[in-house]
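Read the structure below first, then the notes.
Just one protein chain is left out here, and the rest sit where they should.
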Amino acid sequence: MPALTFDDPLLRSWAFYSGLLMLKMLGMSIYTGATRMKHKAFANPEDGATLKVKPRVDENVERIRRAHLNDIENIPPFVVLSWLYVMTNPSAGFATMLFRAAAAGRFLHTLVYAVVPLPQPARAIAFFVPYGICWYMGIQAVMHFIS
Amino acid sequence: MPALTFDDPLLRSWAFYSGLLMLKMLGMSIYTGATRMKHKAFANPEDGATLKVKPRVDENVERIRRAHLNDIENIPPFVVLSWLYVMTNPSAGFATMLFRAAAAGRFLHTLVYAVVPLPQPARAIAFFVPYGICWYMGIQAVMHFIS
Partner (left out) sequence: MPALTFDDPLLRSWAFYSGLLMLKMLGMSIYTGATRMKHKAFANPEDGATLKVKPRVDENVERIRRAHLNDIENIPPFVVLSWLYVMTNPSAGFATMLFRAAAAGRFLHTLVYAVVPLPQPARAIAFFVPYGICWYMGIQAVMHFIS
């Protein structure tokens, strides 16, 4: 296996989709913050001090927080497992197709969970596409690197 | 230090245990989902719509969610800190022993927390083995890379 360089298409593809999904996950903090402001629903006394509101739980905020937590449960594993998968030297074209489908799934998941809540199975489908891809890549990697 | 290649035993070992633990962490989502179904305890109105149940909190589900959160707090740090530790060029045999003990601890942690709950200190021991290993590897790395 050659030394790792970041000019080959496979690593560039991994870097692009990993960066994109990490930024998407970071975006949830702003979305939560804006929704807390809109509904005046804060987690700490000091956050609502100037508005003179006490901490309270608001379902609009909680829904976004659940979407954020779901990102946390799935996006860092995607970044690690796709990195390990890249190290098994798959075809760049096929790997990129997987990364693209997984990324699309994660964006759609937030859309149907926290932006425009849709009836199930919309969220389940958006969840299971990247989830299945993570399992596929992880199993490939674990099988490849087993001693 | 040589260029990074994924054919040496140290990196293969890191890749194997990191992949395994990430898959283990992903498995918690399925376990939570199955337990939500079994107890008809969902987080969102749309999830229980076909069963005509309202969202509710169930302690069986919450216990698994706490085990999952504990994975989230510990497994990504393990992956990063062991990667940094690998970059300090330790012996492959010793590093593999650490990875194996940490992985065993994380699997046992979930077992005694969320599968067959045991009295303390079962969970504390399962927690502190990988936790201590993470601190050891992290301190080694930080000392090595301090400028």
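Here are a few things to note about the model shown:
Order as written gives the chain letters A and B; numbering starts at 1 within each chain.
Please note the rule applied: a residue touches a chain if its C-beta (ideal position, glycine included) is under 8 Å from a C-beta of that chain, and two chains touch if they have at least 3 such contacts.
Values in this document were obtained by computation on a predicted structure and should not be read as measured data.
In the complete complex, the residue from B:V53, B:I72 or B:A92 that touches the missing chain is B:I72.
Taking the complete complex into account, residues 1-4, 63, 66, 72-74, 76-77, 80-81, 84, 87, 117-120, 123, 131, 134-135, 138-139, 141-142, 144-147 of subunit B touch the chain not shown. Considering the complete assembly, subunit A touches the hidden chain via residues 3-7, 9, 12-13, 15-16, 18-20, 22-23, 25-26, 28-29, 43-44, 46-47, 49-50, 68, 72, 76, 79.
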